[in-house]
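In what follows, a single structure is set out as structure tokens and then discussed.
Only one protein chain is missing from this complex, and each of the others stays in its spot.
Here is subunit A:
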Amino acid sequence: MTRTSEEGSPGVPGDARERSGEERLAEMLAFLRRRLTGEYEVDEFGFDPELNDKVLLELLRPFYRHWFRVETSGLQHIPVDSGALVVANHSGTLPVDALMLQVALHDEARRPVRLLGADLVYQLPVLGHLARKTGHTLACPEDADRLLRKGELVGVFPEGFKGVGKPFSERYKLQRFGRGGFAASAIRTGVPIIPCAIVGAEEIYPKIGDVPVLARLLGLPYLPITPFFPWLGPLGLVPLPSKWLIEFGEPIMTNDYDPIDADDPMLVFNLTDQVRETIQSRLDALRLRRGPAFPAFSDIAADQRPL
């Protein structure tokens, strides 16, 4: 409101609306021109901020806002412009949590998150280069250190496939945190570790079975069976609309360590354990706070109970 009066546009609101539509069109055409002529920048990892913000995140935002109704907390713990390592739990059979974390940090903390992904992603056509264009890279010490030294916000899911592909019966139980490579990277580069708990992703594709033989044949870590997949075909790929909460915890500082200590396995394991326990306890608390995964459904159930 105040902004329109400042601009001092003459009179009618219809006029202002028309102009903004016109501006939008001009902006869109300018965008289109840049895309068609290649006049945009990507960084050395292949990150294309414009494509990410204007196209790819735009496709994810409806899921973030309306489908999963994601609520975030603890955003004050995300540094404004320096390097930090966000460490989160991984779940959901398909890594939708990575996508939602990306929207959360981009839209609510105004920082692009650079996720460290599995080899598999980068071996696949389409997916591999899309991951690079959205700012992500391979989980390897070289890339992690390089991004952190450049002051980027890096995100990692240390559970990897063990976390994202665990059966529904083990939901919200953190799996082993690999070899703690993330902790070593944080120590080497002296950046804070921000523990992140994501509640809600566990319920999107409840994995009740697996077809290991077929998975091995296809070169996949697992081939899930959910109550809806593969029974309903492609429809079974629609994630269930669970309620999501994402919490960023207090940073765990690593700048007191000597970078050389990154080679010390005891120190790395202890730090890894500390981060893991923090996330597990925040997960438990957050899950209690959320209550049922499908509030609408449980309301109906509650309504029916007295009858």
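Methods note: contacts are C-beta pairs under 8 Å (C-beta built on N, C-alpha and C of every residue); 3 or more make two chains touch, one makes a residue touch a chain; residues count from 1.
We take it that contacts and distances are computed from a predicted model.
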- From the names "Putative ABC transport system permease protein", "NAD-dependent epimerase/dehydratase family protein", "Sugar ABC transporter ATP-binding protein" or "Peptidoglycan glycosyltransferase MrdB", which one matches the UniProt record for the unseen chain? "NAD-dependent epimerase/dehydratase family protein"
- Where A:S82, A:Q123, A:N255 or A:S298 are the choices, the one touching the absent chain is A:Q123
- Message: One chain isn't shown here. Among A:F45, A:F229 or A:Y257, which residue touches it?
- Response: A:F45
- Can you list, in ascending order, the subunit A residues touching the missing chain? 19, 22-23, 25-26, 29-30, 32-33, 35-46, 48, 119, 122-126, 128-129, 132-133, 137-138, 140, 142-143, 146
